[in-house]
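In this view, the complex is presented without one of its protein chains, the others remaining in place.
Right, chain A next:
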Amino acid sequence: MPPALELRGLRKSYYQKPVLFGLDLTVAPGQIVGYIGPNGAGKTTTLRILGGLDNRFDGEVRVLGIDVRKDPLSVKRRIGYLPESADLYDVLTPAEFYDLVGSLHGMEEPRIRDRAARLEEYLGLSYRRNQRMDSFSKGMRQKVLLTSILLHDPDLIFMDEPLNGLDANSVIRVKDLLRQLTERGKTIFYSSHIMDVVERISDRIILLNDGRIAANGTFAELNARAHSDNLEHLFTQLTGGRAGGEGPRFNLDSDE
């Protein structure tokens, strides 16, 4: 079985400004991989390339054994991609949105309806019949998005901040769902800023800093390397940040 992901010397620049500096990475199938890093580190850029949305890069990228630059369509058929803070055609009802996404994957309507209903039920998404999404909360929209990317039962799921806007109960549900998906052999590659969630649910953590992989391994491996007790400390150590209470004191009244 080919690796779920294989990156060799992945480089990317925006207007001459390098963003990714030669990433090398292999991810085996059936893992949950947490992709973390400070703002602007290049996480979303990596995810876009992996999802076949951007083919202007240097290096070699294979997703589920497919060269993503040569055949992005084949990649898109087998993956689910959840963008960060995605806009929706919010005059549609969720069912109409699922119809569109499902039909692009060649799914029949009854199957779309059936799978969507089961996913919505699991995620705890409820709304009035024929209710349009323009009145949905951020969390409800996120659940619609999650449902839509799982409809076609993808083998590999990319998610950019999947827990955005979700309440505590929903976060638990999503975490359970991700775990169950990996038990069925699916691979999940997601980015998040919520360190304790990443710490708890990821089989493997990849820390990106300034377009380079700063750490790559299980939480235990990373901990042992950096002598850190939690991911937050590890993150600050490796990205040059300051842990809570270590920085200088901030005083707004200092000009008085």
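In this section, contacts are C-beta pairs under 8 Å (C-beta built on N, C-alpha and C of every residue); 3 or more make two chains touch, one makes a residue touch a chain; residues count from 1.
Everything that follows uses one rule, which is that contacts and distances are computed from a predicted model.
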Out of "ABC-2 type transport system permease protein", "Amino acid/amide ABC transporter membrane protein 1 (HAAT family)", "Peptidoglycan glycosyltransferase MrdB" or "S-adenosyl methyltransferase", the chain not pictured bears the UniProt name "ABC-2 type transport system permease protein"
Filtering A:R128, A:R184, A:H227 or A:R249 for touch with the omitted chain leaves A:R128
Given A:L100, A:A117, A:I172 or A:A224, the residue that touches the chain left out of view is A:L100
Contacts from chain A to the absent chain lie at residues 51, 53, 73, 76-77, 81, 83, 86-93, 96-97, 99-106, 108-109, 128-132, 134-135, 149
